[in-house]
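Read the structure below first, then the notes.
Missing here: one protein chain of the complex. Every other protein chain is in place.
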Amino acid sequence: MITVVLLGRLADLGGAPTLSLPAPLDWAGLQAALPPALAEAVKNSRNRIAVNGVLLAEKTDLHAGDGAEIALLPPVSGG
Amino acid sequence: MITVVLLGRLADLGGAPTLSLPAPLDWAGLQAALPPALAEAVKNSRNRIAVNGVLLAEKTDLHAGDGAEIALLPPVSGG
Amino acid sequence: MRDIRLLDQMFLPGLLIGPFTQANKGMGGVCTFVGEVRSDTGVEALELSHYEPLTLPGMHGLADRAFARFSLMGLLMVHRVGLMRPGEPIVCVSAAALHRRDAIDAVDFCMDHLKSAAWFWKREKRVGEWHWIEPRDQDHSDLARW
Partner (left out) sequence: MRDIRLLDQMFLPGLLIGPFTQANKGMGGVCTFVGEVRSDTGVEALELSHYEPLTLPGMHGLADRAFARFSLMGLLMVHRVGLMRPGEPIVCVSAAALHRRDAIDAVDFCMDHLKSAAWFWKREKRVGEWHWIEPRDQDHSDLARW
């Protein structure tokens, strides 16, 4: 399994702070496995992806195996 | 009498933190009444004069009567 | 002395700054900024979420850059996460240096970069409802200063 951590407003969109998805996942697989609203959101260039704590430069670089943690990160808030 | 307050290194030069001089004093009178080393120092444009807490724009503006306090102020120190 | 922390409980800045100042003997000065949750009209609470694998390394990376850029003797960088009420401290950055300019500029630099270096997501509770806070333009102009 792969844990998907949803941050900020993406947690609202996903309805939970984390999801569990079957391994492995690449960029196409992630989009297909996410609920539609979340799949749409992760395509937005403002939302970033990290795998095991490392930010991806390109989302198409995504390759996550069993036990990996994928984080979906919206832009940080001002204050 | 007029109290002359000597600040910073001018106090060293005057040998005391204050002097008492007979009133009244104008710019020429002050120079004549001060000990020579101090008289020389007050002519230096880096050293300023205040009368009763007010800085003089021009030293030649000096007119101090009985009971006045004249302060002789060297440049403030850096830190 | 270098002290970088995420805290999930209320903290008293004075209790951090006192020991920090004591730990940097011989310094010329210490500059400290403490940010509090503003009492804006109707804001009942603020919640800050973070993603530990990115947020703490982001703060450490920012501290590295501050030490590289300024002549510092010490740097304290503490950020709250979790639920906060108006008036509670949310961030405390303190820099000790031999020279005033380094201390002040390091705090200014860290505060300007904290939000982009460390990942935080803020939401506010107003009239019982939570609202996410969007990035502000001011943040970008602050970053452009450096």
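Every chain is named by a letter (A, B and C) in the order it is written, and numbering of its residues begins at 1.
Here is the rule we use: contacts are C-beta pairs under 8 Å (C-beta built on N, C-alpha and C of every residue); 3 or more make two chains touch, one makes a residue touch a chain.
Keep in mind the model is a prediction, meaning the values are calculated, not measured.
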item: Which displayed chains the unshown chain touches; value: B, C
item: Touching residues on chain C - with respect to the absent chain; value: 13-14, 17-18, 21, 25-36, 38-39, 86-87, 98, 100-101, 103-104, 107-108, 111, 142
item: Touching residues (missing chain, whole complex) on chain B; value: 5, 7-9, 11-12, 50, 52-53, 55, 69, 71, 73-79
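The working rule: only the chains that are shown with their structure count from here on.
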item: Whole-Å gap separating chain B and chain C, where each centre is the average of the chain's CA atoms; value: 50
item: Between chain B and chain A, distance of the C-alpha-averaged centres to the nearest whole Å; value: 76
item: Numbers and ranges of chain C residues touching at least 2 other chains; value: none
